[in-house]
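My questions will all concern the structure given below.
Every protein chain except one is present and positioned as in the full complex.
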Amino acid sequence: MIELNNVSKSFTLHNQGSAVIPVMEGANLKVAPGECVGLVGASGAGKSTLMRLIYGNYLAASGQILIGDVDVAKAEPREILELRRKTLGYVSQFLRVVPRVATLDVVAEPLLAVGEDQAVARDKAASLLAQLNIPERLWGLSPTTFSGGEQQRVNIARGFAHDYPAMLLDEPTASLDAQNRATVLGLINSAKARGAAIVGIFHDEAAREEVCDRFIDVTGYSPQVAA
Amino acid sequence: MTPLLQVRDIRKTYGSFVGCTDVSFDLYPGEVMGIVGESGSGKSTLLNCLAGHLPPDQGEVVFDTLADGPVDTVTMSEPERRMLSRTDWAFVHQHARDGLRMSVSAGGNIGERLMAVGDRHYGNIRERAVDWLGRVEIKEERVDDRPTAFSGGMQQRLQIARNLVTGPRLVFMDEPTGGLDVSVQARLLDLLRGLVREMGLSAIIVTHDLAVVRLLADRLMVMKDGHVVETGLTDQVLDDPQHAYTQLLVSSVLQV
Partner (left out) sequence: MSDYNFAYLDEQTKRMIRRAILKGLAIPGYQVPFASREMPMPYGWGTGGVQVSAATLTPDDTLKVIDQGADDTTNAVSIRKFFERTAGVATTEETGEADVIQTRHRIPEAALREDQILVYQVPIPEPLRFLEPRETETRKMHALEEYGLMHVKLYEDISQHGAIATSYAYPVKVEGRYVMDPSPIPKFDNPKMEMAAIQLFGAGREQRIYAVPPYTKIVSLDFEDYPFEASKADHACDLCGSEHSYLDEVILDDKGGRMFVCSDTDYCRSRRAEGYVGRLGTENELEASA
């Protein structure tokens, strides 16, 4: 479902003497449906960069990033948008929404984007928010005013609203208490059970052991500094 | 899928000064494209060429019309183009007073496009005007008030209602949130996002506000000195800018 072949990435800082900073080289990865692969490596080794490359948020310098039959490294913007709408979900660490939109609508939005009925979408959103222990009195408010932990859970609800065949999870259990953490791990396991291919970053080792089938150390993709 | 709009090699000069040049892109149904750049970068010139307000020196702006399929709007007759601009197209101006009739009531402003395409039933026109006021969150009892009695944010929402009442398929917006308070901007952005999704609108939004395009636009085009220097997915261009100018633009945004 997710396949990376020899992907590399560098940043060129035009406004700082055109310094070229290579950050990744020869990245290979293959994730089958129903499989969860954990990315490991020290801070700054390139875990988030790899996730962003897969999501199309960063532009790959070379290589192939296949999600199904779409090569994100070369696809037109509209193909990537279509992919993100239907196929590829992303739970980031940070919530980025239009201020003022009610939490329930924030969570329901991915479903509406794939053409789901308003009522069905809101029901699903409500049940996810309930599972993640967001008090119902907050559903009508914008999540921008919520605490960090609440925002994180809203973000997860939104990420799991639509059943994406491929998912990217960036620290989904960080800053959650035991109960919510268990709920999130449950969501991940049921996503796997329905056949989602998942790439995740988990600093929480216990969580990592519970949901990941195998690990990839991204340190191996770091360019040789000496070169 | 046929693109809704195919822009080919648009160029507009003002004497020896280049307004915009070498602009080509496709816009597909349901897509929202942002055009960013500083003042004088040619983004407004480009928008006006696309919307038929300015004749480009060269190039094609091919629109997928309902009746005849793709037609070049630059060479089509003026009556056809004007008909297009009050049915399938909409234009939201930065200053509401450029897009509204200030001496005509809110209801009349919304109703004008309906009457322009032949609606001659007062009751129907008024009903739709009231419906649209509701959609842009203006109270029904303001239907007979003139826009001069409205706040800036309300005027802008009225302008949007006036433009969308005929169910256009392509909306051009020139700095739609410019000059509004931040809180009013957020409300307007949310409204626009909802309308874009519900109506399946395609839109081209010119702005210098990167936060606006991040929230509204799927794709981004960055202009400098009349040239397109970078295009791509909005988040990709903003998070991983490739061109020197885009990098400067993104890094110059003040963090709150």
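A and B are the chain letters, set down in written order, and residue numbers restart from 1 in every chain.
Keep in mind that, in the parts below, a contact is a pair of C-beta atoms (placed from the backbone, for glycine too) under 8 Å apart; a residue touches a chain by one contact, two chains touch by 3 or more.
Keep in mind that what you see is a predicted model, and the values were worked out from it rather than measured.
> So which shown chains sit in contact with the chain we cannot see?
B
> Using the definition of touch stated at the top, determine which of B:Gly107, B:Gly153 or B:Pro176 touches the missing chain.
B:Gly107
> Give the residue, chosen from B:Leu4, B:Ala90, B:Ile125 or B:Leu189, that touches the chain omitted from the document.
B:Ile125
> What is the set of chain B residues that contact the non-displayed chain in the whole complex?
Against the missing chain, chain B presents residues 78-79, 82, 86, 101, 103-105, 107-108, 111-117, 120-123, 125-126, 143-144.
We take it that only the chains that are shown with their structure count from here on.
> Which stretch or stretches of chain A touch chain B in the complex?
For chain A paired with chain B, touching residues are 11-15, 52, 56-59, 77-78, 80-81, 96, 98-101, 112-113.
> Quick one: which bits of chain B touch chain A in the complex? Just the residue numbers, please.
28, 31, 186-187, 189-190, 193, 197, 214-215, 218-219, 231-233, 235-236, 239-240, 242-244, 247-248, 251
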